[in-house]
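Quick one: the structure is below, questions incoming.
Removed: one protein chain of the complex. Kept in place: all other protein chains.
Each chain carries a letter (A, B and C) given by its place in the written order, and its residues are counted from 1.
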Amino acid sequence: MKMKWTLLALIFAVATALTGCENPLAVFDPKGPQAATLSDTIILTIWIMLAICVVVTVAFIYMLVKYRASKQSKDYEPPHIEGSAVVETIWTAIPIIIVAFLSVVTVVSLKDVEATPKGYENKEPLVIYASSSNWKWHFSYPEENIETVNYVYVPTDRPLEFKLYSYGPISSFWIPQLGGQKYAMADMVTTLHLLADEPGEMWGRNSNFSGKGSAHQLFDVQAVSPAEFEEWVEEAKAKSEPLTEEKFDELLKTEHVGRQTFTGTHLEFSPAPEGSHNMDDMENKEDMEDMEDMNHDMDHK
Amino acid sequence: MKIDNSLPLEYSTEENRLKILGFWIFLAAEIALFATLFATYFAYQGRTGNGPGTEIFEITPVLINTFALLTSSFTIGLAVNAMRLGNKKAMLTFLGLTLALGLVFLGVEIKEFFTFVHEGATIQTSGYLSILFSTLGTHGAHVSLGFFWGLFIIIQVSKYGLTPHTANKAFIFSLYWHFLDVVWIFIFSFVYLKGMM
Amino acid sequence: MAQLFPKHHVMGFIFSLVLTVVAMAVVVYDLSYTAAMAILLITAFMQAGVQLVMFMHAGESEDKVTIYTNVIYMVFFAIVTILGTLLLFIWDM
């Protein structure tokens, strides 16, 4: 019995800890609209789940206390009850309603986080290619024509489109304070829509196990105002060496490096595996030959 | 062992009925196995890398194979029918015919594999060819296994005669063989014909 | 002799040959993708049905309900696996 109360107390303590105190958990400390959406969704569901837990646990304890053998008379014979259609329908219906509500929440929030954040649709997004290699992150800014390793600068209030892929095992690109994670894989590019709405320093990481160095595959994220961002770009261009193919190959081979900055990006000589699996979609293609050619092109990296 | 004479020999004991139902469940598991191969095959269509795609298919060997298997499925059905009539000789003839057709199928398929390899299409060439060879190969391996199984049954029926035991085996073998024919129809339709469309 | 070639077996065999020839149409004629796939699906499943009912005697024993449930369940699983995989890898990638 004690255990259940301890448990309940623990849940409440945790719930209060989650929702606000001086040092909030990373997921509940959003620095952008995508992360805020997710944080709100999670907190909402925690409350619903807590309510369910409390109701069931109370019912459970009530049964245990009231119907324990030691409280019952010796000759009490528990009755034979098959069940009740009405009661069983009720407790089927309630979970269905809850699940239906949560389904709506899921689909709506999923659409939100999988697109450019609301209110920023007409701003031109900043495209950053983030590629993972054992065990580093390369950030290529094709428009600004610079590339960084293990740290990324982003301007505030501008939609960010991270194009993710990997030079090896599956990695997961995750900046909890900006939004959810997504896999970076070797044979396709995935897109993650993020946005920072206040300046600050954050951490990001590869959260997917990808071999012996993955625990250290972390990177810094610096959100700065657009003006400062321009400044940083200029400075990076002025002060850094160009990224050559040899240099990049050497970098790929090195397991752990610190922060690095280059002018130019590796996309020029080692392009991302653009396109996704739907390139293979036969559905609307009448002509096989065309398809074959397309795939040949795609796979010649 | 209680023998119920009102039923065909292959169903006549409880053990036999258990085995037949058990084999049906096994066949269901085989459906799952081939479904996996098909699911993978469809997802890999077009993922040919640097290797060739469906243009390596030729219609003639495929047609020979299809008619060989369809006919063998017919003959093994006749074998079971003959068994139920108690005609051991006819049953063995039909079984032998079935296995011969199985051999034709295997021969043509192996020759086809050699042609593929000759055209530079091996199991190591691309994702598409890996799954193509695996799908065809899994079916082919089943047919090969079936061939030996059938051979053992022919030997046992000739040696021990038509007993509840041998009849049961022969019937289960016929289920297996028909099932392989069904799988081949799906391979024929969704690998070959779809590929040659 | 006629006993050795029961009518429904011969019918089943002829039927399966006819279905094979019909399926061949998708290679011979220049059909739309949808029409061709429809033909293939229908002929293939009909062929499977012929084998199951006419040759494999799926319905002859007292376990017939078990056997049919078993096959239908597994066909359901097969379809789920194939469609689910296609959905994830091709249709909604």
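Assume a residue touches a chain if its C-beta (ideal position, glycine included) is under 8 Å from a C-beta of that chain, and two chains touch if they have at least 3 such contacts.
By our rule, contacts and distances are computed from a predicted model.
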Name per UniProt, for the chain absent here [options: "NADH-quinone oxidoreductase subunit K", "Dihydroxyacetone kinase DhaL subunit", "Ger(X)C family spore germination protein" or "Quinol oxidase subunit 1"]: "Quinol oxidase subunit 1"
Which displayed chains the unshown chain touches: A, B, C
Contact partner of the left-out chain, one of A:Glu88, A:Glu121, A:Glu143 or A:Glu231: A:Glu88
Per the touch definition above, residue among A:Phe139, A:Tyr153, A:Tyr183 or A:Phe229 touching the missing chain: A:Tyr183
Contact footprint on subunit C, counting only the chain that is left out: 63, 66, 73-74, 77, 80-81, 84-85, 87-89, 91-93
For subunit A, the residues touching the chain missing from this view: 3-4, 6-7, 10, 14, 17-18, 23, 25-28, 37-38, 41-42, 45-46, 49, 52-53, 56-57, 59-60, 63-64, 67-69, 72, 76, 78-84, 87-88, 91-92, 94-96, 98-99, 102-103, 105-107, 109-114, 168-170, 172, 174, 176, 179-183, 185-188, 190-191, 203, 205-215, 276-277, 295, 299, 301
Interface residues of subunit B (partner: the chain not displayed): 1, 17-19, 21-22, 25-26, 28-30, 32-33, 35-37, 40, 43-44, 47-51, 123-131, 134, 148, 152, 156, 160, 163, 165-166, 169
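We take it that only the chains that are shown with their structure count from here on.
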Reference subunit B; chain at largest CA-centroid distance: A
Centroid distance [mean C-alpha coordinates] between subunit C and subunit A, Å: 43
Between subunit C and subunit B, distance of the C-alpha-averaged centres to the nearest whole Å: 15
Separation of subunit A from subunit B, taking each centre as the mean of its C-alpha atoms, in whole Å: 47
Touching two or more other chains - residues of subunit B: 43, 197
Multi-partner residues of subunit C (at least 2 other chains): 33, 89-90
In the complex, subunit C residues that touch subunit B: 3-6, 9, 12-13, 16-17, 20, 23-24, 26-27, 31, 33, 36-37, 40, 43-44, 47-48, 51-52, 54-56, 58, 61-63, 66-67, 70-71, 73-75, 77-79, 81-82, 84-86, 89-90
In the complex, subunit B residues that touch subunit C: 11, 17, 20-21, 24-25, 27-29, 31-32, 34-36, 38-40, 42-43, 59, 66-67, 70-71, 73-74, 76-78, 81-82, 85, 87, 90, 174-175, 178-179, 181-182, 185-186, 188-190, 193-194, 196-197
